[in-house]
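The complex appears here minus one protein chain, its other protein chains still in place.
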Amino acid sequence: MTKQDILSLLKAKVGSGFIGSIEPIPDQLWVEVRPEAVIQAVEILHRQTSARYLVSVGSDERDIKKRFAVYHLFTFDKDHFFVTLDVTADPHTPKVPSITNVIAGANWSEREIRDLLGIQFPGHPDPRRLVLADDWPAEVYPLRKEFDYSRKPESHPEQAYQFKDNPPGTTVVAMGPYFPVFEEATYFRLYVEGEKVVDVDYRGFYAHRGIEKLGDQTLTYNQIPFMAERICGICGFVHNVSFCKLVEHAADIKVPRRADYIRTIMLELERIHSHALWLGVAGHIIGFDTVLMQTWRMREPIMWLCEKITGNRKTYGMNLIGGVRRDIPKALVPEIRTKISNMEKEWLAVLDAVKDDTTLRMRLEKVGILNKEGCHEWAAVGPVARAADLDMDARKDHPYCAYDAVEFKVITADSNDVWGRTVVRILETLESFKIVNQSLDALMELPEGDIITEIRQDIPAGRIAISAVEAPRGEDVHFLLTGGNNRPVRWRVRCPTYPNLPTIPDMVRGEQVADVPIIVGSIDPCFSCTERMEVVDVNSGNIRIYGQEELSRWTAR
Amino acid sequence: MIISKLKEALICFKNLRVTFPYPLKRNFEALPVEGFRGKLTIDVNKCIGCAGCANVCPSRLIVVTDRQAVRKLDFYLERCTYCGRCADVCPEKAITMTQEFETATNDVHNDMHISAEVYMGTCQRCGRCFETQTIIDRMMTVGFRN
Amino acid sequence: MNSVIKITGMLLVLLFLSPLLEGLLRKFKALVHSRIGPPLLQPYWDTLKLLGKDNVRSVHSLLGPLPAYLSLAAVLLAGLLVPVGGTSAFAGGDMILFLYMIGLASVCVMLAGMDSGSPYAFLGIAREMMTSLTVEPVLFIALITAALKTHSFRFSDMAFYQQTSGTSLSMIISGIALLLGIQAQLSKLPFDIPEAEGELMGGPFIEISGPTFSLYRWGFIIKQLIFSLILVQIFFPWTFGLSGLWAVLAQIAKILVVVLLVGLVDVVNPRLRIDQAMIYYFGVVLTALVGLVFALVGA
Partner (left out) sequence: MNLQTVILFSMATLFLGAAVTLLMPYSRRTIGWISLFFQTVASLGFLYTALRVLARGTFNLDKPVFQVAGLGASFLLKVDALSAIFLLVITVVSWAAGLYSIEYMKHYKESLARYYPLLLLFLLGMYGVVVVRDLFFFIVFWEFMTLTSYALVVYEWGNRTNVNAGFKYFLMTHIGTAGIIIAANTLYHYSQSFDFNALGPVMGLLMSDNPVLLHTLLLLFFLGFATKAGIFPFGDWLPDAHPAAPSPISAILSGVMIKMGIYGILRVFLGMLPVSHFSYTWGLILTIFGTLSLFIGTMTAMYQHDAKRVLAFHSIGQNGYVLLGIGAGIMLLPISPALATIAIIAGLYHLINHSTFKSLLFLTAGSLQYKTGTKDLDLMGGLGKYMPWTAACGIIAAFGISGIPPLNGFVSKWFIYHATLNGGFAVPILLLAGVVALFTSLLTMASVMVKFTGLAFFGQRTKANENVNSDVPRTMIAGQVILAVLVVLQGILVVWITKTLYAGVTGLLTPGYWPKFSSVININQGGLALNLGEGPVGFYKPLFVLLALAVLTLAVWVIWKSGGSKQKVSALWYSGEVQSPEAVRYYANSYFKTFKQHFNIRIGKYSQEGVYPNWKVPKIHKSFKLKHLLDVDDWLYRPLVYVGHKVLEVFAGTHSGFPQWYLLWMVIGAAVALFIMFMVG
């Protein structure tokens, strides 16, 4: 399906609701529709074409265009382009019809836009608060431009979150906000009958950091990569690359080929250690600590390798707009190769051992089922979707860095369960070894030193870009609307956990309590990625430090 | 099943132990590699007070205050992300990233705080500091640096 | 007088030697994890440390640490019934009393869980009870098999049986079933479902801390010794023709083997779900029953 087909289809079906379209950069189609027609347009895209919903972005454009805007982002994976539905909302009483009834996956996006920008979505099936804290005052919208990033509104405890009522005869088993196997704060409220989970309610967004707001209001283009890297501790480089690609796209900056390869190597090293980490954590969740210890032992040389290449184990700080900061010297390549091949050997041994492990399979098989249709409905990504036999991988579908030049397979499984996700991850790691080796080959041929294109002039305002980068957990989508002052007007991060997390209730319902942690674990949730929004007072420097006495007093209480 | 368990056991036993009783005994192979970005230091003698570092720092931890002819650079390192951008952009290479990584402390405010004072010329009109013009001037003011 | 010395000695062994076994087990687990692991004496330090900590209990608690006292006392009493060197220190080692003492210990755990009023604890005790329901039969069927062969319900007699009348198929089958059952009796890994720190954060023990918790932990550690002793003394009592001190060493070596086997299974398995564990244990119960049937036909 070409962009032209889409346009004609939309024009024909939507009719007068269709306003116009542009193609800002080659892989994008930008369609503006009237608010009344948005449900129809989304229905056509979602049901009649191969489009996959990505995310909805709200944007406060009252300064520029006297409007609030809502963008519904779609991707055509096999045709390698993005489609954006641009809907205008009134600047005074912003209101856009909800598309959640058409695409379940839009649930969170719309609630988030409502919370942060105050755009209402009439017809939303679950209009509870999503992002804002429990005591955040009503009608204070932190992502609007007039809201200063360091403002701290007073507490309004009456806004407390309303959970669902217990279904009769069920007990609440609270998994969270602080729960041992979830490394971050998240709250799954399980309604349990015996051991069976009858229903589940979710409350998240406990750890808001206001990263997007900072990106919009205080940081500059070349500072944001370092901030983006800190969205997530594990797939930081992905966010980093994603943002850099975004700006490079928008400003049409050509990145040196060597930098592309270096980025590819780092991305794949990150995938390797992330999957190793995940396997360990998954083992730990089901009480198999040996897996944790052993995979993390295997992971360690990779971490050292990363430190050797970039200067840090994690949060490499490698990327700048236009290229990378450090080169991989040719002398280092053999060492990388040995480390990688050692790890590959051990990884094959792990695969060999794990694949027939009955007890492990008993815990992982037929648990947390999410099939193809469910994935499409919730717009699930990454190993979750690939385990449901959906062939999607941003590396193939929207090639970036050097992925157009390396060969690899997209691993899929058709078991729809946690075991499938495990297998996909393990096999994917093997593909990553291949990619690293190919990239190293290419690196040996390219001249050393040519790793960055300096930005000579300002990034022009009003440019639009979408970038999709395949993180270990799935596809990471960044959206950018450039602005003046050397910073974006709107920078939206949709990490892979964001669409995957809302699928948990579907996966968990009817399973046993014991399965819940591993099901949640199976999407490799990254709550910090998801909860990048919200404002905290980062700039006051007023950090409270607990002395040892104070700490022991707290802990002994 | 038994076979796969044995394989797992084999993976486990092959490596015996790899951990160290860390603070008591150090693994000397596992010290930071060359190029590691640890806690930063500033060589006050090289610093020309251009404040480029403060400009690029993503976490805004470098606070520049001017008091007449003295420019004070405060590095509140408890917020440092070890990106090393300051060291990159420093024209005089006054900032370097050391290999020091054991920075846990009970007194973050004092232990993770570097303060550098640079004597600079003062603009008579706006009262702000600026770098003294010539190398001679810099040599003359060396005594004021601490 | 003799029996007083014996009882005191046994108590001392149970209380102060069993943590050593736990220490060894933890070292072994660490080896599998490629870790250094805690020092051998860590269980002692842990106990001492916990005894000195503040005792925090839930506001809903009625019984306080009472179940903990009773639990450890029951385990100790059960330990006194266990044959060492062929004889029991206390009361002739009546098997049924032993079963009920082990039962009492787990009842106390459940009482403590209910006492706390935490939903995690209630889920945990329901699991604990379900585990007991499927695992205790293994224990008592195995012991009944032994009783059937021995024609006595005294551990002292059972311990001598195989040494005097040679081994038999039924005893070996029961011994294996018991070995499989020990895993859950000791809350070791594929079957530490009631505590399941990943799901229930300790189940019945969630609201129990400090010295009270140390008593339960100690109880588990002592149980480890008790069950390996039962297994080694009654079902695999041979000393390979050794005698005197060497025989004692052989017994100790066998206990170590049992504990390490349990530890090995513990480290190479994930925690099972309660339904899977129960199906597994139905299988083990059947195995034990097969042993019983063999014993009935005289094998």
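In order of appearance the chains are A, B and C, and numbering begins at 1 in each one.
Assume a residue touches a chain if its C-beta (ideal position, glycine included) is under 8 Å from a C-beta of that chain, and two chains touch if they have at least 3 such contacts.
Note that the structure is predicted; figures quoted are calculated from it, not measured.
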*Of the chains that are displayed, which are in contact with the missing one across the whole complex?*
A, C
*asked:* Touch as defined at the start, partner being the missing chain; which of C:23, C:43, C:65 or C:291 qualifies?
replied: C:65
_Using the touch definition from the top, which of C:32, C:80 or C:196 touches the missing chain?_
C:80
*Based on the whole complex, identify which of C:144, C:255, C:268 or C:284 touches the chain you can't see.*
C:144
*Contacting the left-out chain in the complete assembly, out of C:13, C:97 or C:290*: C:97
*Pick from A:23, A:193, A:335 or A:391: which residue touches the chain that isn't shown?*
A:193
_On chain A, residues whose C-beta touches the chain left out of the figure_ = 166, 169-179, 185, 187, 192-196, 512, 557
*In terms of residues, what is the contact footprint of the unshown chain on chain C?*
48, 50-62, 65, 68-70, 72-74, 76-77, 80, 90-92, 94-97, 99-101, 103-104, 107, 110, 114-119, 122-123, 125-126, 129-130, 132-134, 136-137, 140-141, 144, 147-148, 151-154, 201, 206-207, 210-212, 215, 274-275, 278, 282, 292, 296
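One rule holds for everything that comes next: only the chains that are shown with their structure count from here on.
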_Using the stated contact rule, I'd like to know whether A-C or B-C comes out ahead in C-beta pair count._
A-C
*At what distance in angstrom does the C-alpha mean of chain C lie from that of chain A?*
47
_Separation of mean Cα positions, chain C and chain B [Å, integer]_ = 55
*asked:* Which positions in chain A are in touch with at least two other chains?
replied: 290, 294, 297, 359
*Listing for chain C: what residues touch at least two other chains?*
32-35, 267-269
_chain C contact footprint on chain B (complex, rising order)_ = 5, 8-9, 12-13, 15-21
*Using the touch rule from the top, collect the residues of chain C that touch chain B in their complex.*
30-36, 264, 267-269
*Please name which positions on chain A make contact with chain B in the complex.*
219, 222-224, 226-227, 230, 290, 294, 297, 300, 304, 307-308, 311-312, 315, 317, 325-326, 346, 349-350, 352-359, 539, 541, 543, 545, 547-548
